[in-house]
Structures are given as C-alpha cells and as structure tokens.
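Only one protein chain is missing from this complex, and each of the others stays in its spot.
== chain A ==
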Amino acid sequence: MMKQQTLFQGKLTKQKDLFIPFIVAGDPHPDKTIQYALRLQEAGADVLELGVPYSDPLADGPVIQKAARRALDAGMSLRKAVEMVPELRKAGLNIPVVIFTYYNPVLQYGHEAFIDALEENGVEGLLIPDLPLEESEDLNERTKEKDIELISLVAPTSEERIKRIAEQARGFLYCVSSLGVTGERKEMAPETLSFIEKVKEHSSVPVAVGFGISSNDQVQLMRKHADGFIIGSKIVKLIESSLEVEKSGDEQEGLRHFSDEVNELVQA
C-alpha cells in the first residue's frame, strides 16, 4: 500500500527505520528524565514515548511496573508529565513526543482539558494502551481537531480487526510483537514476521514493532522487516544500570554509560 506522509505536525519526515524509545516520566526524578531523553535523541531516536506512571499498569511487566512505582513515589502525575514537555524542548529535544498513559488518569483530567493541555504543551502524539478502537471515538475526534496523532495498537490476536484498525491508524501503527505484557523476550516468535507483513499490507502509516525488543539482533531483524522498533523495558533497565554506575562514580559517568549501552543496542 502507498505510504502517506507521516505527520506528527511535520516533525517526522522519515517513514522507515524509526527508533522509538520509551521512558517513564519522573523515573527516578524529572531532571533525570530530561537527561535521558536528550541522550536518546543523540543516539538517533526519531520519536520519544514519554510514559506516565500508573498505579495499576495492566499491559506492563515487572520492569516498567517498578519504574512507575519509583516515579509515583517521586510525585509524578499525568499533568506533570505533560508539563515536562516544554522543559524537554528548552533543553534541546526536537523529536516528536508521544504521551503514553493508561486511560483512567485521562478520564479524571477530562477529555477536553487534557487534549487542550497536550496542545498547549506541544505534544504531538498520544497512546493509551487500554483504550481499544471501540472506546476511542471521542478522543479520536478531539485529537484530530488539534492535529495530535492518536496511536493505535494491533496484537497477534487481532486477526480480522487488523484491517479496521490499520486503515484508520495515525502517526505510526504500534504492532505488539507477541502475546503478553511488556518486557524482554529472548527470542521473537517465528510468527512475528508474517504478522508484521500482514499488518504492513493494510497500514498507510509506518508499522513499528514493540514488546520484548531487547537485543541488537532483534533490532536488526526489525530494521529489516518493520518500519520501526519501540524499546521500553530494556531502556528502563539501562536507566537502572546507569544509576548504579552513578552511585560509584559521578552523574556524567552514568549518562555516558547509558549512551554507550543504547548505541550498542540500536547500532545498524
């Protein structure tokens, strides 16, 4: 299928080979989030997924659950995460930002006020993992009006839903690599590649694969077969180990360690 221009308000011009890292806002505190985001941009990130910590993250495995707990304990919230985006810009982040949040905090914020806040703070995309197509009508309309991409997901179980979801996908289409919650997987299931092919047939936006990508081999495979790859748990783990390095050295040494590890993970 012909690819249409990916928008993100014109800030994403690439259609292929997209590196999309995920970090939890405020893990372990907001200043650090800014540092890690900049390092990821340096390492070639095309879009940043900024995760909002939640008390009951149903789609997440233990690594992101723990990161969310650290960020909540440090006082992070949906409002603060969105308001962090202008600070990221000020510090030099140019790539599009997608706010990743569970639905309940959005519901408490209020749809209208929340989408206004995204616009005011210069957020280009939104991803809500527990808001399937059937429940997303109102937010879909509201984000369209403000030219904010509402990212959709497809999963290996989606089958005949793939076409319906892919056809209305915006920004990029998040392809869940395999069954289960977020977290490292030793191997990609063999069915994953045929699943990606099938999704690509129906999608007019880039197809980015996430869940379980944690090694350079897997990254290479996704560079070859998909339009992009999303890395969450593994990046969060690299943040954990950089904090360990920091304990025995200084902050710069921790960040250098983080950059080195990320570069090694995503190198072409």
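We take it that a residue touches a chain if its C-beta (ideal position, glycine included) is under 8 Å from a C-beta of that chain, and two chains touch if they have at least 3 such contacts; residues count from 1.
As a convention for this text, contacts and distances are computed from a predicted model.
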Chain excluded from display, named as in UniProt, from "Tryptophan synthase beta chain", "Xanthine dehydrogenase family protein subunit M", "D-methionine transport system ATP-binding protein" or "Amino acid ABC transporter permease": "Tryptophan synthase beta chain"
Residue in contact with the excluded chain [from A:P105, A:P206, A:G232 or A:G254]: A:P105
Contact partner of the left-out chain, one of A:E135, A:E167 or A:E187: A:E135
Among A:L7, A:I34 or A:A59, residue touching the chain not depicted: A:A59
Residue among A:A155, A:M222 or A:V236 touching the omitted chain: A:A155
Footprint left on chain A by the chain that the document does not show: 54-56, 58-59, 61, 65, 72, 77-79, 103-109, 129-135, 152-159, 161, 165, 176, 179-181
